[in-house]
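Note that one protein chain of the assembly has been removed; the remaining protein chains are unaltered in position.
Here is chain A:
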Amino acid sequence: MYHKEKSIQIKSSASALYNNLSVLRIAPRSLTYFTVVHANVVNMVSASWDGLNFSHRQLQSKEGNIAASSSLIMQASWCVLPSRELLVLTSQKGIQMYESDGSIMVYWHALDIPETPTAQAVFARGIAAVRENYICVGVSSGSVLVFDIPSKGSNIMLSEVLEEHRESVTDMASECSGSQECIADLVTADDSGILCVWKSGEDFQLLNKIPGFDVCCSSVKLWKGTVVAGYGTGQIRLYEAVTGIVHAEVNAHARWIYSLDIAPFSGLLLSGAEDSLVRVWHLTLTPETNSVEIEHLYSECVTDTQICGAKFCDGDGYAFAVTGYDLSEIIRYTQA
């Protein structure tokens, strides 16, 4: 179904971090941007669609003005809002927001760092753009920070802190179908597997808390009101966001899942795990019976690679890209 394309080389290898690949498609310029985290550096590549031009940039984890410190980066992700696109980096020290090409840092939010290190690590992880003007970021304490983003400029404000998670936030996702009919806008996940479903607004409203079973949920997606969650046991679960009803349970991988992605137009689901497999699934919604079905379409073994990032490159799922620990390339697959 898919065949391997020419890989994109990156300047330094990918670290073993959840969701360690972000993809941004810039249609007007026929370009795709990729970011991959390596320790305290973010590798950024822009690739032209004809496959002829690649340009590289590396972003360091600068802490405000302190350039000397080298805190490790946990995640880098593009956030697409109707008015603008930002590149968000989360690290042990705080949250950085850049213009989408990585050229200008527009905002820096420092985390509260105790003077002597505590047993509980401090970091930010889990990034999502929500509706018109919000970017949400998770923190190791379990807090979810909500930033209000103006349509231009750097007047970004921390507007709310959501305190529902008791464990470190792992990932979060906003509704990706673009449908205005869905009630839930955001789902957040944590180390204990608890999922919180939110409605955005001036005050974010908790719609539902789906219990975990003490297994880390490392990657989560929200599509047409369905939560897709990937776990440390290699399982994928499908829940109805608002009610928490389980639609499906998939014994998907033999190891810890690191990344999920959804192609919103086709309902294709991508999963990548430490077992070196990347799998493509198809989700079908039947509104009449209020049911969701999932079937397996395709698997690819990336030999001897613990996968840490897997993302579709377009809304139909025509192509996807994969990164793995210690690998200095982005491997691409395209539908035959």
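By our rule, contacts are C-beta pairs under 8 Å (C-beta built on N, C-alpha and C of every residue); 3 or more make two chains touch, one makes a residue touch a chain; residues count from 1.
Simple rule for what comes next: contacts and distances are computed from a predicted model.
Q: Have a look at "MMS19 nucleotide excision repair protein", "OSCP1", "MIP18 family-like domain-containing protein" or "DNA-directed RNA polymerase subunit" and point out the UniProt protein name belonging to the hidden chain.
A: The record for the missing subunit names the protein "OSCP1".
Q: Where the complex has a chain not shown, which of A:Ser77, A:Ser192 or A:Thr226 is the residue touching it?
A: A:Ser192
Q: Touching the left-out chain: which of A:Glu85, A:Asp148 or A:Glu293?
A: Touching the chain that is not displayed is residue A:Glu293.
Q: Considering the whole complex, which of A:Ser22, A:Thr170 or A:Ser259 touches the chain not shown?
A: A:Thr170
Q: Touching the absent chain in the whole complex: find that residue among A:Leu86, A:Val250, A:Ala263 or A:Ile331.
A: Going through A:Leu86, A:Val250, A:Ala263 or A:Ile331 one by one, A:Val250 is the residue touching the chain not shown.
Q: For chain A, which residues reach the chain that was dropped from this view?
A: Residues of chain A in contact with the hidden chain: 12-13, 15-17, 38-39, 72, 74, 92, 116-121, 123, 167-168, 170, 190-192, 214-216, 218, 232-235, 245-256, 275-277, 290-291, 293-296, 299, 301, 303-306, 325-326.
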